[in-house]
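For chain A:
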Amino acid sequence: MLLDALTTLLLLAGAVFFFAGTLGLLRFPDVYTRLHALAKADNLGLGCVLAGLALQADSLAVALKLLAIWPLALIASAAVGYSIARRAERLGVVPWQEQDQ
Partner candidate 1 sequence: MSSGLIFAATGCLLFVLGLGGVLLLKALLRRILAFNLMGSGAFLVLVGLAQRDGTPDPVPQAMVLTGIVVAVAATALALTLARRWQALTGREDIGRVGDAGSRRRSKQRERRKAPR
Partner candidate 2 sequence: MNFTSAELALAVALFLLVNLGAALWRAARGPTPADRMLAALLFGSTGTGILVLLAFAGGSPALVDVALTLALLAAISGIAFAQRAWLGKVEEDDAA
């Protein structure tokens, strides 16, 4: 019962974080901030979902495989984020700053 409740909680938290990532991609003003939303919120959501499902796995091997996805996704996401941000910076994309005042 406790495991089921924990899984439900983690899956819902993952859905919320994924939603935050999508919302950030839709609403943030420039490339750097969108990259930030994508790289942080989405990977946190993925980690929550994976942990919640690993609690329900019927064998240890399946649970470990589920949990192995997360660091790999983190590495891939960090590499892409760094690459795109460096490219944007080299192309002269100016980071967004608060316009008023």
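On the choice of candidates, all candidates are chains of the complex that A comes from, given by their letters.
Here is the rule we go by: a residue touches a chain if its C-beta (ideal position, glycine included) is under 8 Å from a C-beta of that chain, and two chains touch if they have at least 3 such contacts; residues count from 1.
Note that the coordinates shown come from a computational prediction; the quantities given were computed from them, not determined experimentally.
Q: Looking at the complex, which candidate is in contact with chain A: 1 or 2?
A: Candidate touching chain A in this assembly: 2.
Q: Which of the residues in chain A end up touching candidate 2 in this complex?
A: Touching candidate 2 from chain A are residues 4, 7-8, 11-12, 14-15, 18-19, 21-22, 25-26, 31, 34-35, 38, 42-43, 45-46, 49-50, 53, 56, 62, 65-66, 68-69, 72-73, 76-77, 79-80, 83-84, 86-88, 91-93.
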